[in-house]
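One structure is given below, encoded as structure tokens.
Shown here: the complex without one of its protein chains, the others still in place.
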Amino acid sequence: MLKKTREDIIINVSGYIFIIVFSALCLIPFALIIAGSFTDETTLIKYGYSLFPRKTSLLAYRLIFMDDSIFDAYKVTIIVTILGTFCSLVFTCAMAYALSVNSFKPRNKIAFFVYFTMLFSGGLVPSYLLISKYLNLKNTLWVYIIPGLINPYNMFLMRNFFKTIPESLSESAKIDGANDVYILFKIVLPLSKPALATIGLFYALGYWNEWFTCVLYITDNKLISLQYLIMNVLREIDFMKELGKLQQTLAIQLEYIPPAFSGRMATAVVTIGPIIFAYPFVQKYFVKGLTVGSIKG
Amino acid sequence: MLSLQSNSNKITDIKINKTRKDKKTKNIFDFSNIRKNIFLYLLVLPGIVYFVIFKYLPMIGVIIAFQDYSFVKGFFGSKFVGLKNFEFFFTSLDCWQVTFNTIYLNILFIFTGLIFSVLIALVLSEISGKIFKKVTQSIVILPHFISWPLVSMFTFALFTYNVGVINQQILKPLNIDPVNFYQTPGIWPIILVCMKIWKGAGFGSIVYLAAIAGIDQEIYEAAKIDGASRIQCIMKITLPQLRSTAVLLTILSIGGIFHGDLGMIYALVGDNSFLYPTTDVIDTYVYRQLRQMSNVSMSAAVGLYQSLVGFILVNLSNLLAKKVEPDSAIF
Partner (left out) sequence: MKKIVKTLVLFLAIALLVTAFSACTGSKSPSEDETSNDSTKEPVTQNVPKETTLKIFLFGTEGQHYRSVEPVIKEFENRTKNTLNIKLNITWTPPADYRQKLPMWVAAQEEMDLVFDAPWMNLERLASQGAYQDVEKYFNNDQYPGLKKAFSSDFINSNKFFGKMYAIPITNTFMDMEGVYYRKDLLDKYGLQPIKSYDDLYNFLTVIAENEPDYVPYGPYGTQGFFKLFLEPSERQLKGRVFTFLEYIDVAISADGKSVAGIAAYGDPDENYAGFPSGYGKEYVLNYFNNCRKFGKFLPPDVLAGGETGKDAAAWYGVISGFENTNAQLKTKYPDAELEFWPIYKNSQNMTPGGQATDYKAWNFLCVPITSKQVDRTMQFLDWVYGSQENNDLFVYGIEGTHWTAVGDNEWKVKEGVDPYTNYAWPGYQLGWSPVYQRIPAGLPDKIRELYLYQLKEDTFTETVLAGFTFNQQPVETEIAKCAPLIDKYIRPLQCGLFENPEEKLKEFNSELVAAGVDKIKEELKKQINEFLANKK
């Protein structure tokens, strides 16, 4: 008995230390970023990063939010994230479940078929022609969702989760006369809440941070995504830097110089902010032992 | 009589076996199987349509690696040049060095990432204190969302020679000579690995947390009754449950083993040529080769090479996985 308690204490303590150290390493830079985003740019350059800036300024945030399109961008991104996550989950689970059933003969071939697309791709031009020219998805909300509907990585993870559910459950249901769709919806999915939370989170993050789609397919200012708007502040700075490296004097003049450092940090804060608020809601699915009592024998 | 009967039984048995075998050798267009699993086929159909349209149709673009691709002439009008687009990389002096760096760094990333992700997931599920767990869980995923260019601003502040945090605040008080980090290539694989762990391990632990959450608590209780210690519980129950996920993710990562992390390495190392011997990977090297030229065919050629090698390696590791852990093989 005593041995157990000692072991428990050791595990608890070392676990705590490890997590505290790691969390500190994750938290401090982020705190610096938040502080930095509120710091006046020149103070930032002169005195470096500090948790307590000498001079604060909201210029970086003003830059991001001064664009009227930010409200449209928020709207677009929220709709795309909710709709996209839902659609992706539906199609991903459907496919993943089918591939997890051992008696489904073509499952390995189909798995290979899907995996192949993770490695080989035709590049930007054919996708651009397909999506923009032939399918005419330019400047629509669907262009955010449909081309990225099923992420193979997420699909394989989902399949893996489904596989951990014992076959005995589905078999006994089949004996009772249920078909596969019923099994999926009424038996498997309720048992897969952690998986759904995880994969749903991954998809949601993907849709929330989507910006490259805008580069190629969106020209209407009312349809740009939040991340694209935010990224643009930074991409301009990088672009000008790259130009300078081409060893040519260029007659390009910006009308003003944006705050490079605090701008970058404000960007990070605006991006991460909503996620940090949403994550706790998903966390409850990661509690151990969620599926207590569902499996007998 | 009996023997006759048994003989005829044998014959029917053989007949049944034969038809069973026939059924097995038929391909997926075996209609009785389809009818039996009609719902599974239906479930899988939209996904297949999606992949055919959005992934396989555009795959025709792969041929630009073998062409002198012209935007005006398109795929069917551009001139075919065979392997010419591969020359610039394979005859360059550094191509083997950067290939080695790519593999070496990626192997380090994959395995340290795995270890730390699992470790974090384990610790988070083993320690007590609900609120503490929730809070730290959110904290450890924060670095994932900080972009590499932003990270590089911090690494520069850490490692720069005169006023960097490490040289000024840590080494100086201990009377150790300052290290010229940005001119010492040897240290950087370690630095890169540490940065990769810092950024990715927390977020990567989510998958394992979900897997642990799915383990039936009764197994633990039964084990405890049998007198198992906590360490034994972890080793014999928790870890094996994570094995299939770990194997899956590792095989998936192996597919990218020839792809260097351009975003990360270019942000942290940039154009600092002193660090190239240990940090230059295929992607950064090719980026610098083609920087002033924008030749899509050449970059497509290298990309194809990277994918091809990854593909072969994945097939091999998949075969291996089938022998060892059949449930987590990809296909």
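Just so it is clear, A and B label the chains in written order, and each chain counts residues from 1 on its own.
The criterion applied here is as follows: a contact is a pair of C-beta atoms (placed from the backbone, for glycine too) under 8 Å apart; a residue touches a chain by one contact, two chains touch by 3 or more.
Remember, predicted model here, so these are calculated numbers, not experimental data.
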item	value
Displayed chains contacting the withheld chain	A, B
Touching the absent chain when the full complex is considered, from A:14, A:103 or A:219	A:219
Sole residue of A:133, A:222 or A:284 that reaches the chain not shown, by the stated touch rule	A:133
Touch with the omitted chain, as defined above, among B:84, B:134, B:230 or B:243	B:84
Missing-partner contacts on chain B, residue numbers	38-39, 42-43, 45-46, 70-74, 84, 87-89, 91-94, 152-153, 156-157, 160-163, 180, 182, 270-274, 276, 285, 288-296, 298
Interface with the unshown chain - residue positions in chain A	42, 45-48, 66-67, 87, 90, 124-125, 128-129, 132-133, 135-142, 146, 179, 181-182, 215-216, 219, 232, 235-236, 238-239, 241, 243-258
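Here is the rule we use: only the chains that are shown with their structure count from here on.
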item	value
Centroid spacing, where centroids are CA-atom means, of chain A and chain B in whole angstrom	17
Chain B to chain A touching residues, read off their complex	28, 30, 33, 37, 39-44, 46-48, 50-51, 53-62, 64, 71, 75, 119-120, 123-128, 134, 136-143, 145-147, 149-151, 153-154, 157, 163, 198, 201-202, 206-207, 209-218, 229-231, 241, 244-245, 248-249, 252, 255, 271, 292, 296, 300, 303-304, 307, 310-311, 314, 327-328, 330-331
Contact footprint of chain B on chain A as seen in their complex	3-4, 7-8, 11-12, 15-16, 18-20, 22-23, 25-27, 29-30, 32-33, 48-49, 91-92, 94-95, 97-99, 101, 103-106, 108-123, 125-127, 130, 146-147, 149-150, 153, 155-157, 160-161, 163-164, 179-181, 184, 191-192, 194-195, 197-198, 201, 234, 238, 245-246, 261, 264-265, 267-268, 271-272, 275-276, 279-280, 283, 285-295
